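For this depiction, one protein chain was excluded, whereas all remaining protein chains were kept in their positions.
So, subunit A:
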Amino acid sequence: MSAPLRPAIVERSRPGRLLVPALAILVGMLVLASIACGYAAFDVSAAFADWLAGRNTLPALVLSELRIPRALLGALVGFSLGLTGAVMQGYLRNPLADPGILGISSAAALGAVIVFYSGMAGALSLALPLGGIAGAAGAALAINLLAMRGTGTLGLILAGVGLSSLAGALTALALNFAPNPYAALEIVFWLMGSLTDRSMDHVWLCLPLMLVGWLLMLSTGRALDALSLGEDTAASLGFDLVSVRLRIVTGAALAVGSGVAVSGAIGFVGLVVPHLVRPLVGARPSASLLPSGFAGAALVLVADIAVRLLPTRPELKLGVVTALVGAPFLIGLLFHHRGRG
């Protein structure tokens, strides 16, 4: 039954086909640039040789426990945010959807904060990403229910703003209740995000959960294409919408929740990158998923390199840089759509 549609779905323009490998190479290069960039000068290639040979030298230690995890986390968190943004925009048919704007990131931060400062994460380190995932899942479910009730584009965004503010306030409350005197000051990390002084432990904590989340979301590509013709059409084409919704909510919660748990909430990445890749791949949601993931990774890596190169000390939070790019972008989008509407 979907056979007549197939040619339209499969056909790809030439730049679209080359885009994913090109972006993947860009991300690889940015990972290397991120590894090369830091606060102490040392011979990175020698350190790499030491590390591979298992020599426990100081440069090898700094490379393997500071530089590499920081670069990997930038790529992983960025990929998660970009991919989730593209999936959400396709699924909600809403060009303003983004895990940050919809409140999913803030809710993930709230979940992670409750788990971390109550000491649960000290007892079981996996509790930290699970806390973030629980928070993200709650917000994603709420947004999904609103969307199913037929809330419009701006209504959903406003609901997300409300959810974001609520989660932010509850995060502040939780931090003020935390017994450690430093906790209250750490809200900036959770609301703005940072990759400073993370370690390989954080990578191993979030990587498997993120991978599952990515696969779940990527599996919905063809359903998203069908959904762009309307829910009834998608259902008549044989897509099980309940399963699609479940995969999207679970996938977004796993990818964003575990990312926020180790990096804090980094805003606007998921909003910006689908719009950047769409001119290259066309309006079909499935075509923008992988490119958005890689572009998100590239954006976060660039932002994280920028905060280290900028002469501001203490280092700027990542969310500051992404908001400096993303907030004007959001305003521009609003004007654009108003002009069209």
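In the analysis below, a residue touches a chain if its C-beta (ideal position, glycine included) is under 8 Å from a C-beta of that chain, and two chains touch if they have at least 3 such contacts; residues count from 1.
Definition applied: contacts and distances are computed from a predicted model.
S.K.: The complex has one chain missing from view, so what does its UniProt entry call it, picking from "Heme exporter protein D", "Cobalamin ABC transporter substrate-binding protein", "Phosphoribosylformylglycinamidine synthase subunit PurQ" or "TonB-linked outer membrane protein, SusC/RagA family"?
M.R.: This omitted chain is identified in its UniProt record as "Cobalamin ABC transporter substrate-binding protein".
S.K.: If the hidden chain were put back, which of A:54, A:150, A:181 or A:279 would touch it?
M.R.: In the full complex, the listed residue that touches the missing chain is A:181.
S.K.: Tell me which residue among A:189, A:214, A:239 or A:294 touches the hidden chain in the full complex.
M.R.: Once the missing chain is taken into account, the touching residue is A:189.
S.K.: Looking at A:107, A:121, A:266 or A:299, which residue reaches the missing chain?
M.R.: Considering the complete complex, A:121 is the one touching the chain left out.
S.K.: Go through subunit A and note every residue touching the omitted chain.
M.R.: Answer for subunit A: residues 38-40, 42, 56, 58-59, 61-62, 65-67, 116-117, 119, 121-122, 178-183, 185-186, 189, 197, 199-201, 313-314 touch the chain left out.
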